[in-house]
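Notes to accompany the following structure.
With one protein chain removed, the remaining protein chains of the complex are shown where they sit.
Here is chain A:
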Amino acid sequence: MIQPQQPYTGQIFQPTQTFSPTAPQPFYGNSFEDEPPLLEELGINFDHIWQKTLTVLHPLKVADGSIMNETDLAGPMVFCLAFGATLLLAGKIQFGYVYGISAIGCLGMFCLLNLMSMTGVSFGCVASVLGYCLLPMILLSSFAVIFSLQGMIGIILTAGIIGWCSFSASKIFISALAMEGQQLLVAYPCALLYGVFALISVF
């Protein structure tokens, strides 16, 4: 549990980087040049983030089941913030609602998916997938900045984007959890969740 510390080889009163309480990989060594790059240490992998974003943006492309193996919350956090920012541009200061609804929705989906699937899911995985599939909703709220969504075109656009979001989310869940014949059943609660987000954007 407590990693044996390297014997102190420097001088007293001179700072060196020998103590890193959260370094799990011993081979990273103790000197500054051997430390991993910051992004790698934080677990942010831009290539994976980009791949997952592309999976969301092509709803008709078959998803790979293994992309959700590492739960990464950096992308979803960025998307949530971007959503809040576009809402802000439209004059609605509703970060609180966005966070609250995401939390409740993620919890609900987590319980439902654990009950419906053979293998369980972790909460991080659910939060990650739902966060990534929020991306089309950002498009909707940026439209709301330019013109009001309360007409017929707005309703059709909203319905289309909700469908897009929930279809991608259910597609990723189905492929990651190997659930057959349940895509519409998973898409429906996702549609409810994204519907609430859309309500915030529209009204």
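The criterion applied here is as follows: contacts are C-beta pairs under 8 Å (C-beta built on N, C-alpha and C of every residue); 3 or more make two chains touch, one makes a residue touch a chain; residues count from 1.
Just so it is clear, contacts and distances are computed from a predicted model.
A.B. asks: With one chain of the assembly withheld, which option in "Exocyst subunit Exo70 family protein", "Geranylgeranyl transferase type-2 subunit alpha", "Checkpoint protein HUS1" or "Protein YIF1" matches that chain's UniProt protein name?
C.D. replies: "Protein YIF1"
A.B. asks: For review purposes, identify every residue of chain A that touches the missing chain, sorted by number.
C.D. replies: 1-2, 4-8, 11-12, 18-19, 21, 108, 112, 115-116, 180-185, 188-189, 192, 195-196, 203
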